[in-house]
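Then we have chain A:
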Amino acid sequence: MNALIISAILGVIMMFSGILLKQKSGVRGIAIGGLVLVLLSNVLEMNGTHFFNVNLHGMMEFDHFSLLFVSVIIGAMLFYFILSARDMEKVGGYYAEYFALLFFILCGIVLVTSFKSLLILFLGIEIISIPLYILTGSDKRNLKSNEASLKYLLTGSFSTGLMLMGIALIYGATGTFDVAKMKLGLSEQPELLAIAGMLLLLFSMSFKVSAAPFHFWTPDVYDGAPTVFTAFMATIVKAAVFIGFIRLFGDTFGGMAPKWQFWVAVLAAATLFIGNITAVFQQSVKRMLAYSSIAQAGFMLLALFAMNQDAREGILLYSVAYSLATIGIFAVLGRMNDYTFEGFNGLARRQPLVAAVLTICLLSLAGIPLTAGFLAKFYMLKAAMAAGTQFWLVIFAVLMAAVSVYYYFRVIQAMYFKEGEANVTVSAGFKTALVVLAALIIVLGVAPELILYWLYF
Partner candidate 1 sequence: MNITQILFWLLSVTALFGAMMVVTSRNPVYSVLWLILTFFSISGHYILLNAQFLAIVNIIVYAGAIMVLFLFVIMLMNLNKNAEPTRGRWIKFAGAISGGCLLLVLVAALRSTEVSSKSVQVGVGEIGLIKNLGRELFTNYVVPFEISSILFLSAMIGAVVIGKKD
Partner candidate 2 sequence: MYLLAIDWIFILEKFLLVGFIVSLSMVVAMYATYGERKVAAWLQDRIGPNRAGPFGLLQPLADGGKLFFKEEIIPLISSKFLFILGPILAMVTALLTSAVIPWGRPLHIAGRDVPLQVADINIGILYIFGVVSIGVYGIMIGGWASNNKFSLLAAIRGASQMVSYELPMGLSLLAVLMLVGDLKMSSIVANQVGEGFFNWHIWYQPLGFLIFFICALAECNRTPFDLPEAENELNFGYHQEYSSMKLGFYLFAEYINMFISGVVMATLYFGGYDIPFVNEANWDINQNLLALIGFAVLLAKAFLFVFVFMWIRWTIPRFRYDQLMKLGWARLIPLALFNMVITAAIVLWLKK
């Protein structure tokens, strides 16, 4: 609750800071400071300090998992702000408003991770989506950005429509929005109405996390959106919506798991396949990352499929590993002039430190041991094994992870083994943040307990 209210207030403050403050660095300072405040308040809430006493009528529940996850998300967002906030200046003239929208998205993330009523889930998803449509189209002079925004809006509202339809059907079947009171899957008779609703919710949530075959919007939108906002969309938002997805199917539809588990497995396999295979053929690193984010979503779907304790640990670790690595790559990518693979040629010669961090991030995404990405993937596979029903899925996932190594290594190869003129201008602060990021990825790759410990704290 602390994080929700404070970030909503911060959104309003950011809105006004654009008028009151002339300097952009001041706006940025407020945003980063505010985010630290949100992080602190959230950590305090984990320790039992509630700033606000609100009668929630059982519509939200801030349990340990959701609070921990929100802390992790805010931490990732902090990295994102420190690394990429300066790049937002280049997008357009509404610097303060972009921050306001990002804080509102954070509110939506808190809602999605802690909902206990489908009404709140819907509100959360909408609060996340609507600012994203705008941020996608914020580069107004760029036709590609406009097109991406419109595509995202149209497909996104369609999927929201599906979601509402699903919620309506579930309401029809159970007579309540309250997850705790639904008790689906307990009766002997097949609850066809609830199953139809569940299917619609499955479709719409798959759309939001860009799982195949609902991924068609992802490459265009991620490619068209300004790179800074692509970074945000592909990492923080995606991880948060995944938590919502898992909570929805764990809490609400947990009782009818046999009905959807197989189909989630199919979804995961399709997502892994399409994401990885298409990413191989991309010429632009940005577009490759879009497909890679689809592929990573496939891995995260394994947690949804397994839905056991391993999966809960895994998804947490996965969100951290994936978000940090991708934020790092996008932060560097946003400063490159050329987004193609050739654009990275010879980067290691000129910026050895940046190239090294980039390599660590890419290795983590590929799932090479000693990085967080490896353990994250490992936990996922372990969870899927423990679920025990679909062994083929595990083998398939390993196979696809091997494929993914190819396109991640293409970037590394371009940086280290090819001659070229690639260069980026980076400040000392940026470099420090990058190094901290890389260190974190490696530390988590060696000692994941650092995060997982808090899950049982």
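We adopt the following convention: contacts are C-beta pairs under 8 Å (C-beta built on N, C-alpha and C of every residue); 3 or more make two chains touch, one makes a residue touch a chain; residues count from 1.
As a selection rule, all candidates are chains of the complex that A comes from, given by their letters.
These numbers come from a predicted model, not from an experiment.
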Identity of the candidate that touches chain A (this complex; choices 1 or 2): 1
Of chain A, residues touching candidate 1 in the complex: 8, 11-12, 15, 54, 56-57, 59-60, 92-94, 97-98, 100-101, 104-105, 107-108, 111, 117, 119-120, 123, 126-127, 130-131, 133-134, 137-138, 140-141, 169, 172-173, 175, 190, 192-193, 195-196, 199
